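Every protein chain except one is present and positioned as in the full complex.
Take a look at subunit A:
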């Protein structure tokens, strides 16, 4: 089963241990954080559970169709209050439990002061294209 792990810049439940912006950490903490994410992905490649991952740039907007012949309505760009996805990782694992376990590990990435960041990650199962159990 494939699951999407969503990282948020903002949105989701309130942070358990709020972090200062990354550029205000000690440089070695930045390195440790990046290395942790990299090692995490590399390990999932080895276990055959990694599918893909991408970081998303922060700018973006909501767009809505507003009738034929009219320009689409856009909302924003906004940078202050709304939910904002920072990036995602797609994994292919045997169970929901495994997906949750991995998301938990990813959330433990060390942040300022080397402490685990404990950021919230959203885990979403993907629909599959296949009809299961049919011939």
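Assume contacts are C-beta pairs under 8 Å (C-beta built on N, C-alpha and C of every residue); 3 or more make two chains touch, one makes a residue touch a chain; residues count from 1.
Here is the rule we use: contacts and distances are computed from a predicted model.
One chain of this complex is left out of the view, and of "RNA polymerase sigma factor (Sigma-70 family)", "NADH-quinone oxidoreductase subunit K", "sulfate adenylyltransferase" or "TrkA domain protein", the protein name its UniProt record gives is "RNA polymerase sigma factor (Sigma-70 family)". When the full complex is taken into account, the listed residue touching the unshown chain is A:22, out of A:1, A:22, A:73 or A:126. Touch with the hidden chain on the side of subunit A covers residues 21-27, 29-31, 34-35, 38, 55, 57-58.
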